[in-house]
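Note that one protein chain of the assembly has been removed; the remaining protein chains are unaltered in position.
Then we have chain A:
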Amino acid sequence: MASMIEMQHIEKYYGAFHALKNINLTVAKGEKIVLCGPSGSGKSTLIRCINHLETIKSGEIVVAGHRLNDSQKAVDAVRREVGMVFQQFNLFPHKTVLENCILAPMRVRKLSRSEAEATARKYLERVRIGDQAEKYPAQLSGGQQQRVAIARALCMEPKAMLFDEPTSALDPEMVKEVLDTMVSLARDGMTMICVTHEMGFARQVADRVIFMADGQIVEENDPESFFSAPKHERTRAFLGEILAHH
């Protein structure tokens, strides 16, 4: 299987704080990865390096065949291929749902308005929110906003999707609708890296679960083995913490 994302020997600092320590991660095309770990372990930082929202000190990142470096061209190429969904949705408040979805396709992919709108309506239907296209983000619930954010990313027809704690800011009753959308996306073969503590989701769709602590990948395994037989003490402690409440 061809690899979609390759990270080798990634080192990242925030000032003196060593945020990522020798991260090596290869994600195959169509693979679904769930990243978990305590807060401050570096999981968000890791996925934010993939689309260059964070810069690294050393190491190599190749995404869909594009080697990331500081040149705007390389960054552009990678960002065109990778969609991202954020914890806080980050929809643009002054634009309608539809305008949110067509902005980047028109600017970046140079689609005409009618092409972009057709694509946007297709993906809004896909996340079951087609009838809200003319509304503004503030008029939607959190779960609806996050589904729009997913649709907005999909409108760029990305080859891989990054999810940075997509359900953490949601009221409990809205978590399911967002997870269902993500599951259906996974079923369609999208390459996905999800930072999440939704272990049900991990069991359901992940090919691999990766546990991080202190900027390092501590353990990775298929979900069944990861949950039933965690190898490291830190993984067991973490799973004990989060599963205690479920």
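Simple rule for what comes next: a contact is a pair of C-beta atoms (placed from the backbone, for glycine too) under 8 Å apart; a residue touches a chain by one contact, two chains touch by 3 or more; residues count from 1.
What we mean here is this: contacts and distances are computed from a predicted model.
The protein name that UniProt records for the chain not on display, among "Protocatechuate 3,4-dioxygenase subunit alpha", "Amino acid ABC transporter membrane protein 1 (PAAT family)", "Quinol oxidase polypeptide I" or "Nitrogenase molybdenum-iron protein beta chain", is "Amino acid ABC transporter membrane protein 1 (PAAT family)". Among A:12, A:80, A:147 or A:208, only A:80 touches the chain left out of the display. Touching the chain that is not shown, out of A:153, A:195 or A:217: A:153 (per the contact rule at the top). Remark: the omitted chain is touched by one listed residue; of A:2, A:138 or A:244 this is A:138. Annotation for chain A: contacts to the undisplayed chain at residues 51, 53, 72, 76, 79-80, 82-84, 86, 88, 90-95, 103-104, 107-108, 136-139, 149, 152-153, 156.
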